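For this depiction, one protein chain was excluded, whereas all remaining protein chains were kept in their positions.
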Amino acid sequence: MNSLTPKQYKIIDFHRETNDTVTLTADMKIKHEPGQFVEVSLPGIGEAPISICSFSKDYVKLNIRQVGNMTNALAGLKKGDKICIRGPYGTGYPMHYFKGDNLIIIGGGCGVAPLKGIIDYVEKFRKDYGDIILFLGYRSPDDILFQKELDEWKEKFDLTVTVDQNSESKFCYDANTEFVTEALKRAEFDNEKKVAFICGPPIMMKFVVGILKDKGFNDDQIYLSFERHMKCGVQKCGHCMINGIYVCKDGPVFRYDQVTELSEKW
Amino acid sequence: MSDKILKKKDLPAFLTKLRKNSTLIAPMQRDILRFDICEDTAKVVTNKRPLFTAKKYFYKEKQELFSYNKANIKETGQNEHFVIFGMRLCDINSLLKLDKLFLNDFEESNYKKARKNNIIIGLNCETAPSKYCFCESMELKDAGYDLFFCDAGVHWHIKVGSKKGEKLVKNLKDSYHRPKPIKTKKKLHHKEIAGNFNDKNWQEMSDKCISCGACTNLCPNCLCFDIFDTPSLALSKGVRNLEWDSCQFKDFTKVAGDHVFRETRESRLRHRIFHKIMYFKDQFDEYMCTGCGRCIEGCPTRIDWVQTLNKMKK
Partner (left out) sequence: MVKQKNKSNKPKVAVQSITGCAGCQLEIYYIEDVLLELLDAVELVAAPMIKEKNYDGPVDICFVEGSVSHTDSINKVKKWRENSKILVALGACAGEGGVQQQKNFMDKKKVQAYVYGNKTKHLDVETPVPITEYVEVDYYIKGCPADKEEIVWFVKQALLGKVPKQYEKPVCHECKLREKYCLLEQGQDCYGPITFGNCSVMCPDYNHPCTGCRGPFSDGNFEEHIKLLQEKGFSKRLIMQRINKYGGLRTQKIMQEAKDGKNHP
């Protein structure tokens, strides 16, 4: 079979997450790492790379933000519908390297989705890891993803949620109205036995890297996840190249010291 | 196996025999010289090189990946057998480079089939077929062919590169000619180009670029592509297509939300050259360029990046 040919799967769970995002679960039983992605197709509409936001051998969960034709069509599906998927692709978070470490997880907007894979992973192997500190930033209370899960995370982890604006003063997990970078700046921690994971808009990642370095983090303690248009997902089509690296194969997850030299990264 | 010899006047008969069981592709004079299906082996052109490469016979410019009916998918790849005659060493080497990406852990099966089912008969360049050729600088391998024809006066001296090739020439006599290696006037002076990323020459070169994409489409090594669906009027049915794309167009790096990562012509042109000369080499220890010079020969404004790279300081 051609590596560009997807297989058919069934949607076993589907729910609306926010106004412009949905989360669907496909019965794709496949080994994967947190941070990897799949290529999701709706024949006739097209194909799009979507990161896996779960960690299970029984299914994959995909959080989809409606930004174009393909994602809009995906958002119009329902439980029981068929979709086509190929993957998983790319290099995820090498979780076994971090055994015994404290994990700082910093996500912005829909960048939280791939990070949820880490959280799911850690919950499965909780005793292997130290403290889990989450900083999750959203535009407004209405944009907060994984609200069901947040209640649990609040109990289990050190959770900080921020919203850029909260004109309706809605309750949102004790969120402050500020950029997630502000909350991070204020937080008191150093780099001792810690690894940081960042995923979000390029400008946010750039700032967060700066803040972490101010706190003493080394480049090799920071992991980030890049977004490009991974059209083929299998290191061929060339669309996702950042200088000489293929985001679809060498990434989407990179250790910061791997990419410091890349002039096209932001 | 030892090299073989064939009288030049016997070439048409030799090719006609090959044509019996499969299609023969060879350089034929049309409006210009082209790789095309050969209908008359006496008319095969051996002294010139086609501008358009033979890449499309292995990796079609627009192909069907599969057909679909709702979410049911059926692969539609076909299985063509052909003999291709007249590929130069640069073109043959480019296939070895395409192999690295198409036949990696994730195989592109249409390409794989095309690579497997064919016979490649190369043709030596006695003199460089274009003044823009610079293959001498590109570390070409003497490999990748089934047979390789070299000029030896009234004879063809035939190098044998595979078992498949061996079968085709087993009745020919041995040859003791010594074919000469290819020489090109134009050369690329290799250097660490990483330090030249911000050289002002990139801007100067790209000012001359008219964004036509000829360089990538004519390049035997370029393989970037686009994927899209073509539905039939019965909307639930259709096919998924793959079509060559070019990194020289602005929409190449466009992501959802319409952000473009390589906004300027300068960054796009530089990316292409860096990919060929540095990025690919970092990964596979060889260039993604075989020095065929078509990207210069076919460029309407003759952007000579080789000359410019030679000019750069570092």
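Order of writing sets the labels: A and B. Residues in every chain begin at 1.
The rule is simple: contacts are C-beta pairs under 8 Å (C-beta built on N, C-alpha and C of every residue); 3 or more make two chains touch, one makes a residue touch a chain.
Bear in mind that the values here come from a model prediction, so they are computed numbers and not experimental data.
Screening B:P181, B:G195, B:G257 or B:P300 against the full complex identifies B:P300 as the residue touching the chain left out.
Of the options B:K180, B:K250 or B:K311, the residue whose C-beta touches the omitted chain is B:K250.
The chain that is not drawn here is touched, among residues B:L101, B:C209 or B:C289, by B:C209.
The omitted chain makes contact with just one of the residues A:N72, A:Q147, A:N218 or A:S263: A:N72. Along subunit A, the points of touch with the absent chain fall at residues 44-45, 69, 72-73, 76.
The set of subunit B residues touching the chain not shown comprises 31-32, 34, 51-52, 56, 61-62, 203, 207-214, 217-218, 231-233, 235, 243-244, 246, 249-251, 254, 263-266, 298, 300-301.
Definition applied: only the chains that are shown with their structure count from here on.
The mean-CA centres of subunit A and subunit B are about 39 angstrom from one another, to the nearest whole unit. Remark: subunit A residues 1-8, 41, 43-48, 67-68, 71, 82-84, 227-229, 231-232, 234-239, 241-244, 263-264 touch subunit B in the complex. Interface residues of subunit B, counted against subunit A in their complex, comprise 65-66, 68, 70-73, 75, 77, 101-102, 104-110, 197, 223-229, 231, 235-236, 238, 240, 242, 245, 247, 252-257, 261-262, 267, 271, 274-275, 278-280, 282-283.
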